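A quick write-up on the structure given underneath.
What you see is the complex with one protein chain gone and the rest in place.
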Amino acid sequence: MRLGLILAVVLVAVGIRTLGGLGADRQAGSYVHDSFVMGTVLNIKVRGASRESARQAVGVVEAEAERLHVLFDPHDENSAISLLNRTAAGGGGTVPVGRDVARVLAAAIAVRNSSGRGFDPALGPLIDLWGFSDESPASEIPDTLQLARLTAELAAAGRIELSPDSATVLVPSGAGALDVGGIAKGYAVDRAIEILDSLGIENALVNLGGEIGVLGVGSNGRDWRVGVQHPRLAASHLGVVSQREGMFVATSGDYERFFILDGHRYHHILNPESGFPASGGAVMSTTVIASSCLLADAMATAAFVLGPAGGIRFLESQGAQGLIVYASDGDRENGEITYSATSGFLSIMQPELDGRPIY
Amino acid sequence: MARAEFQLPPLATATDWVMLGAVFLCSLSFYGFRMLEDRAEGGLVTVVQVGDERVAVLPARKDTVLVVSGKLGEVRIVQQAGELWLEDAPCRLKICERMGHIHRSGEVIVCAPNKVMVRRERVGGEREGTLDAISR
Partner (left out) sequence: MQSPAEGMAVVGPEPREVRERIERLSLIAAATAFELVLFVLDSALPRPIPWIKIGLANIVTLALLVGAGWRVAAAVHFLRITIGAVLRGGLFTPFFLLSFSGGAVSFIVMALAVRWAIPVLGFLGVSFLGALAHNTVQLLMVAAALSDSSVLVLLWPAVLLFSLCYGGFSGWCSFHFCRRIPQLAEGRLAQALRAG
């Protein structure tokens, strides 16, 4: 009888342990939601709030992201951006804009001016020409004459400016069509964090296509742990940023949208000067930590275009922290991977270029 | 030398029933718990793993077909209307295809010779060292 009893006790104990483990998961009080908005995945984690309030807050954030998507879609003729672009095509003018467009354009113009054209929000026609805005992936170099013409037009055109009170935008005639879809995602993260905060959510993480903002703390009261994608090893990261409230992390990489032709990688981050994918310094990815996701996003793109040295100087001058991963021998595909970083970034994260597995 | 009289052992003793009953309750409650968990909505994801590497994590609701190359060759992972299954496995026995369709958190399809594993997982129950997000 004794052996059977021991066995029964052991089996019951195993069962209780298994159930206990599951229970711990549930008690953590985390609510996680994934949805598809703005052409990418919006992942929101909420901790320490009741399930119902978390669900409602996430619903508000999703609706806001959807609204912003429509507002900033250059291919939707009713969008605010389309209105600006029609004005540019039709001889220019002054267009009243709402708060969202004003905020995004203010950041875009600020980064454009401070980076010395490392970033330009009016690249829309070039991005369309390359085919990087469509769902179907681009696969060939566009007609070089057309490319040169558009690039020259862009350089010659007057620049879009925001009125001092941010209520109107001055659109010069022939200004390139705005395409701020990229940084609009950063702005959506900022808005999501603002909304969650105003709804009384204390701990949350918002991840929109790899652009990340947080509130409060993550699991077990630690800082949220955010990995930085390795630019060449899809299932690896370079290291972990302990992200605190007020820090926003954005990454731009040549691995997001690209095609490879004759061994050369053509990616979606275009150099406004040349109209071609930015290739100076063979940058593979840039990660920027800034005080808003909108700025982090625009500065990551600018730093990518400016290259390993210029990009870091730019980020330091803006008081942002950043990491630029590039090929030291200029070979973007198989070259030796190295990095440059702002001094503050390295105290946040030490990059491991061999990559660590993402789990 | 004294020989014990041989007796055919009984079909089942009281201990047998206690043991089997305990095991039955344990395993049933495990799955009962899983089902309760799945009632709650939230981040159910599909995790695709080849060897030691997680090659993809995607929301369970997304209809998609993934082609993954495992150790032996390519296998199609099909996700449709919340169901998940494998097709065109290169292995000889096609065990993974025969594992059928999975739905819930915790269910897995394993193609051992091909070293491909597809699993439904609930994100949010973090382990130590798990990342909360990837900036890309």
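Going in written order, the chains are labelled A and B, and every chain counts its residues from 1.
The working rule: a contact is a pair of C-beta atoms (placed from the backbone, for glycine too) under 8 Å apart; a residue touches a chain by one contact, two chains touch by 3 or more.
The model shown is predicted, which means the values in this text are computed figures rather than measured ones.
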Those residues of chain B which, in the complete complex, touch the missing chain: 1, 3, 6-13, 15-16, 19-20, 23-24, 26-28, 30-31, 49, 51-52, 93, 95, 98-99, 106-108, 110, 112-113, 115, 117, 119
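One rule holds in what follows: only the chains that are shown with their structure count from here on.
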Mean-CA-position distance for chain B and chain A (Å): 34
Residue numbers on chain B that touch chain A, as the complex places them: 13, 15-16, 18-19, 22-23, 25-27, 29-30, 33-34, 37, 40-43, 45, 52-55, 59, 62, 122-126, 129-136
Chain B-touching residues of chain A, taken from the complex the two chains share: 1, 3-5, 7-8, 11-12, 14-15, 18-19, 22, 24-26, 28, 30-36, 41, 43, 45, 51, 55, 205, 207, 209-212, 218-219, 224-229, 234-235, 237, 240-241, 249-251, 253, 256, 287, 357-359
